[in-house]
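Other chains dropped; remaining ones untouched in position.
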Amino acid sequence: MSRLTLTDAQRMIDAGIKEATRIGQPMNIAVVDDGAHLIAFARMDGAIKASIDISARKARTSIMMNMPTGDLATATQPGAELWGLEQTSGGLVTFGGGIPIIRDGETIGAVGVSAGSVEQDVTVAEACLSAF
Amino acid sequence: MSRLTLTDAQRMIDAGIKEATRIGQPMNIAVVDDGAHLIAFARMDGAIKASIDISARKARTSIMMNMPTGDLATATQPGAELWGLEQTSGGLVTFGGGIPIIRDGETIGAVGVSAGSVEQDVTVAEACLSAF
């Protein structure tokens, strides 16, 4: 398996910052490796502090569940199958903004973005991925 | 009271792995004793990492509540009697996949399975129990 490098992570963060600037929403952006350990992080000036943890946790959730965090939103609603999932594994995030980074069919890391609306967070996370 | 042995636990895990292989869904399988302390655990290749904690927590919940975790799904919904239960005892899991192990009318341990759909998790947990 190939590993995600710091250079990869920083390039993705730079792309995310560029997109966040374009849409006018300062963001927190975290990139983790395939074990959910942080490689790089940036908080843009003016981005809310709660999203430091949320962005890192979105990236971590994407690794632990091996899926985008947005895919968990429906399944964890009251009455749905995974109701209460967010309590497990040290705390998972169940709304969009975390996306796995896949190379040659293997998940080698994840990016997590937070501070805007969920739609904005996803847009910026996808911009990060596009730079990979 | 008779105690669950490592040999018991490993035999149950082997049976679970066999069933998980049969249905084509890699699983995390945990077996705990009557004090909710881990005896044996296995993560099949390709099973998601979040389910390491979830499987162990399902087994632990089964001991702490002395019932299958699936029995908690309805009672912990918004407006239902045990709303918020999952916050207690260090974090409980309220969807299926954890089942107590009962011998001669006494709960001597529990098995927890996670990584597939809840239905798959329950199927594999029952396969573990069948080997006991």
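Going in written order, the chains are labelled A and B, and every chain counts its residues from 1.
Criterion: a residue touches a chain if its C-beta (ideal position, glycine included) is under 8 Å from a C-beta of that chain, and two chains touch if they have at least 3 such contacts.
Small disclaimer: the values here were computed from a predicted structure and weren't measured.
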Homomeric assembly size (copies in this file), of which only 2 appear in place: 4
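Going forward, only the chains that are shown with their structure count from here on.
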Angle of the C-alpha superposing rotation, chain A to chain B, to the nearest 5 degrees: 90
Inter-centroid spacing, chain B versus chain A (mean Cα positions, whole Å): 29
Complex contact set, residues of chain B against chain A: 48-50, 52-54, 57, 73, 76-78, 86-87, 91-95, 117-118
Chain A residues touching chain B - in the complex, by the definition given at the top: 36, 61, 63-66, 78-79, 81-85, 87-90, 92
